[in-house]
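Missing here is one protein chain; the remaining ones are kept as they sit in the complex.
Chain naming follows the written order as A and B, and within any one chain the residues start at number 1.
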Amino acid sequence: MRRRDLAFLALGIVVALALPRVLYSALALRILLWALFAVSVDLLLGYGGMLSFGHAAFWGGGGYAAALLAKTFELPFPLAALGGIACAMLLAAPIGYLAIRRRGIYLAMVTLAFAQMLFYVANEWRGLTGGENGVQGVPKILPGLSVGRTADFYYAALPLVLVGLFVAYRIVHSPFGHVLVSIRDNEARAQALGYPTQRYKLIAFVLSGGIAGLAGSLYAIGNSFASLDLLHWTTSGSAVLMTVLGGMGTLWGGAVGAAIVLLLEDSLSSVTEAPGVVTGAILIAIVLGFRRGLLPEAGRAIEWVALRRRGG
Amino acid sequence: MKRVIALAMVAAVMAAACGAAAPSGGGAPATAVKLTSGKLVMGVINDQSGVYADLSGKNAVEAVKMAVEDFKAKYGDNALGGQIEVITADHQNKPDVASSKAQEFYERNNASVIFDVPTSSAALAIAKVAGDQKRLYINITAATTDLTGASCNKYTFHYAYDTYMLAAGTGKWVTENLGKQWYIIYPNYAFGQDMEKSFRSAVTKFGGNVIQSDGSPFPNQTGDFSQLLLKAGQLKPQVLGAMQAGGDLVNVVKQYNEFKLKDQGIKLAIGLLFDTDITAIGQDNMAGVVYTTPWVWSMDDQAKSFADKFLKRTGIRPTFAHAANYSAAWQYMEAIRRAGTDDADAVVKQLEGYKFNDFFIRNGQIRAEDHWVMHDALLAQVKPSSEAKEKFDYSKVLGTIPADTASRPLADANCKK
Partner (left out) sequence: MDLGYLSVQLFNGLVNGAFYALLSLGLAIIFGVLGVVNFAHGAVYMLGAFAAYLLLQQVGIGFWPALLLAPLGVALLGVIVERLLLRRVYGLDPLYGFLLTYGLTLFIQDAMRLRFGIQGQPYPTPTELSASVSLGVVGYPVYRLFVIAFSIAMCAAVWFLIERTRLGMVVRAATERGELTRALGIDVDRWVTAVFAFGIALAALAGVLAAPMRNVAPLMGSELIILTFAVVVIGGMGSIVGAVAAGFLIGALASLGAVWSPALENVIVFALMAVVLLVRPAGLFGAREAT
């Protein structure tokens, strides 16, 4: 790892540890898990060049699976999360397979539609999912420790989140990741070089879905319930918004985006009567002005300042 | 966070100022009230930007603030031995936001109670938080009977209405007076399914027969109910029971009129109806429709005087959700006076078994076993605009449903606190 990466890593860990103290623990937990979710979206979007506007299917699929496992079998939450990851990947495989038959914006629309289908199925299957009421009363279990309080759960879940982030990092900085980027840049060339591009794209899709499933599992258990919101397309939209806001292709941009969006959302309702107007305006402003996203723009600003100071 | 507190403080100061202007009356409590933290913080969590924003929303917060001001006017500024603050948050109909906000209110703002909370998933999520944190939670705008059933706990109360009450009233009266053969359509999610079940059992209990019931997709993607309404035209029941709410209901009624089902002798009974729905559909388009409600603003002088105050303050007549928030806040503060503290367990003891009447609750009693607030309900009918005395005068009262009939029998509750 480069020195700069290590520095960022240290900074990130410090922030992650301090977050529940600075904000209230429920908000800190939400930021932590949405950050992981956004990172999974960026893995696919920034590095794979595939916009999934239906990632809520994996976040929610993982969430419901973990919630049901934790509640029915009273599993410790890491095991339940494992089940959630598995479920998310099982969903990502067929959806990804069908989605990658198209490209670009079509792929986005296909993922959106499938996620919506899953939403309606969950809504129908009331016996399993509790329908509108959701799966309530999900226990937080860790043998030997009491993790019922949100602050305690936050620190208990943090290692798992770090593992998820690490996995994303390793995927990107690996031969697989490099091939993925080359496919993003020029699929025909990659094919000409002999790479089975569809297989790479599918694997990326499933891995990304798995990470989203991990985030969703911890979210459902952390909240003590899984509800239909987890699967709604606006949830997918929020994750994409966070990724774009923070910067596509930066991997950590999503985390920054998540923090900003959630903090805004938290304070917006007491400041304005129309949160949708503000959110929409922000998204428009980003697309028009800060297309690269905040992290790269901030990076550029820092470089610019540094250059000025050096150059005089 | 700071802004919320700042705004709330401004509100509290203003409320105090208003309270000081009015003459303080009423007696002091037998023992002076000692608040656990020196001040009382009451939270209102509801939907302020989505589907329930009109029928509860910001105006429900206003109702709670009104209650605080009037309480101080009656008992003096120091009625509860300290400042009274009202804080609010928009849960956007998302249960995770609701749960998060409830935790913030209880932990960070030291709120002693949370009111309102529409949307069943959010309502149930906050019940869990209230139970964990051992703080009071008085739900008003959600309809799910799970609040006094599977998800009940010592600190959760269900105040204004639930699906059982709606069915007990309308199902009984309509079956006895309008028609025995029913066709029920309901939105296919927990609320709708509960309503269908409740209505089916109420109708059958009072001698009627549900020919068939069909679910409409929920959420509804197209806004089109023509398939079911056509089916109604074919089945020719005496009564069409529609359990849809909000925007879906508007579509159902619009299309019911479009297909001229009334002319075919199929009367319309609606499960849950708010005044805001009538505004959207148009009073005359709904004339004759029968429904159950806990309260109508024009029902009597007591209700009307509250409605006048509310109209002056907000520009609209109160829905029953608005009125219930005021009433619940008032009763909560009274309970604190009786208990001499806002400590949750002491207040719960004062609330359990409490019998009372106010402009909203008639023949009220808070059941100790499941914390359902028993009270009379009303059978109402939408009247044509020609009979309306003023702009929001939508409904007339046909009859009263006594508290016992309107409340789910304890045996069915399944509440283990």
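We take it that a contact is a pair of C-beta atoms (placed from the backbone, for glycine too) under 8 Å apart; a residue touches a chain by one contact, two chains touch by 3 or more.
Since we're looking at a predicted model, the values are computed, not measured.
Among A:Leu128, A:Leu193, A:Leu263 or A:Val277, the one in contact with the hidden chain is A:Val277. If you put the hidden chain back, the residue from B:Asn110, B:Asn220 or B:Thr314 that touches it is B:Asn220. Among the residues B:Asn188, B:Gln350 or B:Gln365, only B:Asn188 touches the chain that is left out of the figure. Of the candidate positions B:Leu136, B:Val250 or B:Ala413, contact with the hidden chain is made by B:Val250. Considering the complete assembly, chain B touches the hidden chain via residues 49-54, 188, 214-217, 219-224, 226-227, 230, 233-234, 246-247, 250-251, 254-255, 258-260, 264, 276-277, 279-282, 285. Mapped onto chain A, the footprint of the missing chain covers residues 51, 53, 98, 101-106, 108-110, 112-114, 116-117, 120-121, 123-124, 233, 237, 240-241, 244, 273-277, 279-284, 286-288, 291.
Basically, only the chains that are shown with their structure count from here on.
For the pair chain A and chain B, the distance between C-alpha centroids works out to 37 Å. Within the complex, the chain A residues that touch chain B are 24-27, 30, 120, 123-124, 126, 130-134, 136-137, 148, 150, 219, 223-225, 227-229, 265-267, 269-271, 273-276. Chain B contributes residues 1, 3-4, 7, 48-49, 58, 88-90, 92, 94-97, 99-100, 103-104, 107-108, 120-121, 124-125, 128, 132, 144, 146, 150-151, 188-191, 193, 217-219 to its touches with chain A in the complex.
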